[in-house]
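The other protein chains are all here in position, but one chain of the complex has been omitted.
For reference, chains read A and B in written order, and residue numbers begin at 1 within each chain.
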Amino acid sequence: MPPLLKLDDVYAQYITRYGTVYAVNGVSLEIGEGEILGIVGESGCGKSTLARVMMMNVKPPLHLVRGRVLLQGVELNRLPRDRLKREVWGKQVSLVPQSVMNALNPTMRVRDIIRDFVKVHNPELDDDEVYSMARDRFEELGLDIRALDLYPFELSGGMRQRVAIAIATLLNPKLLIADEPTSALDVSTQKVVLKLLKRLWNEGIVKSIVFITHDIAVVRQIATRIAVMYAGKIVEVGPLEEVIFKPLHPYTELLISSILTPEPEVKKRGLVEIRGAPPDLRTPPRGCPFAERCPYATDRCRREEPRPVVIGSRLIYCHLRGGGAA
Amino acid sequence: MRFPRIVSELLANKKFVTGISVFLAVLIIGAVGPLLYPVDPEDMSFPSSMPPCPEHPLGTDYVGRDVLAQLLRGILSSLYVGFLAGVVALAIGVLVGAVAAMRGGVVDEGLMAFTNAVLLMPTTLVLILIAALFKTRSIELVALLIGITSWPWLARVVRGEFLSLKERDFVYMSLLAGDRWLSISLFDLLPNMATYIAMSFAELVAGAILQEAGISFIGLGPTEGVTLGRIFFWIQTNNAVIRGLWWWWLPTTVVIVAIAASLVLVSISLDEVFNPRLRGG
Partner (left out) sequence: MVELPEPLLRVENLSKVFVVGLFTRRRIDAVKGVSFTIGRREIVSLVGESGSGKTTTAKIILRLEKPTSGRVLFEGRDVWRDLRSREDILWYRRSVQGVMQDPYGAFNPFYRVDRVFKQMFKLLPKDMDDEERWGLVEKALIEVGLNPRYVLGKYPHELSGGERQRVMIARALLVEPKLLIADEPVSMLDATLRSGILKLLMKLRDERGLSILFITHDMGLAYYVSDRILVMYRGELVEEGHPDELIESPRHPYTKRLISDIPLLYRKWSDI
């Protein structure tokens, strides 16, 4: 079966008067039907830009410089923006952003936000049909339907996030992209939101989820596969537990050992420090982006960009694992 | 933002470049003009109502004074009025706003009540009343009067800014280093309001120049010297527009509009450059 979404050698850059930020540098990635892909990376690694590219929500100063974005074989990068708005966003691919407050119009009740959202795609529906659709979905997901009559600011942070997710998935998009959807929430609220996402997936309302976060422990609870991003590139992709417990890329290894969860295993392991800081994406380094901080780096790492190596069901971009030069 | 970046950002803003060029041009004309054209603006010995000619490039007025000489002198004194009034209003506004925010409590409530009272006063009317009390009025007195009536809105904004800035982490860090509120106000808070203060100053100067023109127009401006406002007063009392003495009223109008508009443009552009939310795109 072809993948649901395919990124093919994608380069995306912010081009401004003051210079260019090379945010996504040659990412190829497939998201299959029925999977939850966690994309993890530190701040500024390009993961949010990647989320925008995945749904081709690309407008200046962001430019797709190279590569293709295929949704079930259709090249999204060739579609004009108004067609994307009408036919793709919300219907095929939906996004839940980190700060929902900016995404929900504060002057409208939730049900009117829903009405406007649905009518972009289905102008033939009348208001009552939309409201009953919304009520049914809220009940199905265990959300209080009284929220429909409230304004966004009257909802708690967690409820707001859940309402945003319910709206984004109202038209049963195949793919849901969640960009740090729980980062602003307390742990207990976070869990409630994660449960909702899982439920949407379990019940087949959405086929696949891309979950973007800096928190590997969260991905561990929800994802089936994980991609690790560093300096605008994917460095390792593979099945969740394999990558977490047997990382093959040195960055993945260090990232995972820097996580501090309240578990005896973690405390025993000790604190691992990574020297230096991620590279400035205005001037990305040659060669492997992690070479500067990598304890195993060789001259070759600093010189040549590693090519992908397949090991089992994993893909790793590292010279140490045999990733030869082009 | 560092200094070279600030300059390059400002120079990339069309409004700033237009505004500052026009303002500097007027300023230079006002400063250098009287030296290059040393005609006494109060000398009434020339023929009356003469249209522009080689001896008098902008002609003469109804009582036989050289219009260009008047205009050149007027520019400089009007800018002087604006600058003086601006400094006075800025000083009072910043002081009142800062003290209210920093002291809080009763001091704050008292100062703000006073500020609101001044704000709600019909300023022009009060200016007229005060001006009428003095038989002779120097340029400085008029500037001072304009200054002490135009600060309240600034005080309110400065207070608001101080209140929000004083909760910033770097203020806490200065407190932890044992700094006192006076030094925190001067070295931590004010620099962070620098662009806002520059903007306000430009607006205050523009406002003061127009206000001087306004009260001079009705005969309550300075009683000595030549300001743009006084030229307007003479234009009006001598019916220059009806008499068709365009060389008299037209250049004066152009100059005062240019000064006010250029300062407002500078203020708007500062806001655009330092307040990125307003930037388009």
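Basically, contacts are C-beta pairs under 8 Å (C-beta built on N, C-alpha and C of every residue); 3 or more make two chains touch, one makes a residue touch a chain.
Being a predicted model, the structure only gives us computed values, none of them experimental.
Although one chain is not drawn, the whole complex shows that of B:35, B:120 or B:176 it is B:176 that touches it.
For the options B:66, B:161 or B:188, the residue in contact with the chain missing from this view is B:188.
Residue A:214 is the one among A:214, A:302 or A:321 that touches the chain missing from this view. Annotation: of A:51, A:222, A:301 or A:320, A:222 touches the absent chain (contact as defined above).
Remark: the residues of subunit A touching the chain excluded from display are 42-43, 186-188, 190-191, 194-195, 198, 214-218, 220-222, 244, 254-256, 258-267, 271-274, 277-278.
Counting the whole complex, the residues of subunit B in touch with the unshown chain are 2, 168-170, 172-179, 187-188, 191-192.
We adopt the following convention: only the chains that are shown with their structure count from here on.
With each centre defined as the average position of its C-alpha atoms, the distance from subunit A to subunit B rounds to 53 Å.
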